[in-house]
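Data first, discussion second: the structure below is written as structure tokens.
The other protein chains are all here in position, but one chain of the complex has been omitted.
Our next item is subunit A:
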Amino acid sequence: MLMRALWTPWKRTLASLALATGLAAALAPAAGAQTLRFGLMEDPDALDPTLARTFSGRMVFAALCDKLVDIDAKLNIVPQLATSWAWSDDQKSLTLKIRDGVLFQDGEKLDAEAVKFNLERHLKMQGSQRRGEISAIDTVEVVDPLTVKINLKTPFAPLLAQFTDRAGMMVSPKAAQALGEKFATAPVCAGPFKFVERVAQDRIVVEAFDKYWNKDNIFLKRIEFKVIPDTTVRLTNLRSGQLDLLERLAPTDLPQVQGDSKLKVGNAYELGYQTLLINLSKDNPLAKNAKVREALELSLDREALNQVVYNGEFLPGNQWVSPKNPNYVAEFPIPKRDVAKAKALLKEAGVTGPIPVNFTIFSDNLSQQSAQVIQAMAKEAGFDLKIQATDFGTALNLADSGGYDLMLYNWSGRPDPDGNTYNFLASKAPLNYPRYNSEKADAALIAERQTNDPAARKAAWKDLAANVLTDRPLIYLFHRKLLWAYSTKLTGFGDYPDGLVRFTGLKLN
């Protein structure tokens, strides 16, 4: 009797819950046609091309902001807002022709004045993240309404490649002046989609801009970027139809996606790399003796590491660009694992006993697995790596202050190899975490910056490789594969090596 007395109201609740769930199923609305729901791994930072720092922010910019130039799938620089360009003979000025008839999303005209405003904003705005990328610019001249001439302080060959990313994104001068440093709250650019709303850590919504210069090739009406950090959860959302596309699929989830007939995979090798940083300012055998560093490299089997930790999906490498990149220096191939030679080198260097090395890594799963494999391999040659996993912020601080011996680090990469080398290898460059100081390497880095001649630049990369790959301030390990998973309803998806999605031509069927 008591049972029944207590059960009766409870039963009613349960029944109504069941009813509610059933109704929910019946009423679940289908997502609007041509609304792309895109799962991002992290919440972008400020949506202002001058201030933005994160990779996920670039995903959103790909919809919001067109750039002066773009790269194609083969890394060639192709026109976007600028239709053509020419370098002066002394390599100290670049003249750009601007596309006619382009409007910003607030209806303002994009002309040479607007380009000048934007480049000066990148250079002068407080907290600008772009200043370093284009600091070679001295002045920007408006030649005529559709022509700008950029004068440089010194020749700087990578400039055009910088314009394929945020430094080349143009924002509406009117909106930028009106909003000042709050521009990111309502960004106005000249891209195919205009900003609608943003809910921090949840979603960013954009919708098609009806006066976009290339609107005939834009088929999506709306894009909802949803922030879902966990890779498993992101995939679950795709499988349940809550998302149409997701970025950074985990390599271990690849078989699951390939086994699902409703899903497809897109991939491209990243422009960046995973590397070991070696702190050369430390007073230990690894820092003091290049033979010890060579021994460490020879103890590693990059292919085995790739197979064990990354399902064989990544690409082993030994340089700042991947072996598939046209700028790879073929004279310096990936060294094969050779434990006997590694031991002999250590003997030559006069180092005995296990060499203790503190090995700092980021505390994510894949880094930890990689570190354990590296630790086991290095042990066979005579290294005793002590793994210290720490969060990203702390690791960066250690890298910056020199408080590490060896660190597993990754760089997202830039289309021009200069973006993968100069800041890490030039003496006193801001990212020179290994404290590498080589006159020859510096000379090679200056040489590659000073010319646009492909042959001369190739020679400079070879010089740089000859020094860096023997001094070993970094031991490059491999290049990650960027993986996207998407619904088969989505067509027109192309794989780009910068890891960004091009929304032009994308269609939901």
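The criterion applied here is as follows: contacts are C-beta pairs under 8 Å (C-beta built on N, C-alpha and C of every residue); 3 or more make two chains touch, one makes a residue touch a chain; residues count from 1.
Basically, contacts and distances are computed from a predicted model.
*Asks:* Looking only at the UniProt record of the hidden chain, which name from "Acyl-CoA dehydrogenase", "NADH-quinone oxidoreductase subunit H", "Aspartate carbamoyltransferase" or "ABC transporter permease" is the right one?
*Replies:* According to UniProt, the chain not displayed is called "ABC transporter permease".
*Asks:* In the full complex, which of A:R239, A:R435 or A:K507 touches the chain missing from this view?
*Replies:* Within the whole complex, the residue contacting the unshown chain is A:R239.
*Asks:* With respect to the chain omitted from the figure, which of A:S56, A:Q91, A:Q105 or A:Q129 is a touching residue?
*Replies:* Missing-chain contact among the listed residues: A:Q129.
*Asks:* Over the whole complex, note the residues of subunit A touching the chain we left out.
*Replies:* Residues touching the hidden chain, for subunit A, are 1-3, 5-6, 10, 13, 20-22, 24-25, 27-29, 43, 45-46, 53-54, 126-129, 131-133, 181-182, 184, 199-203, 226-230, 232-233, 236-237, 239-242, 390-394, 396-397, 400, 411-412, 423, 430-431.
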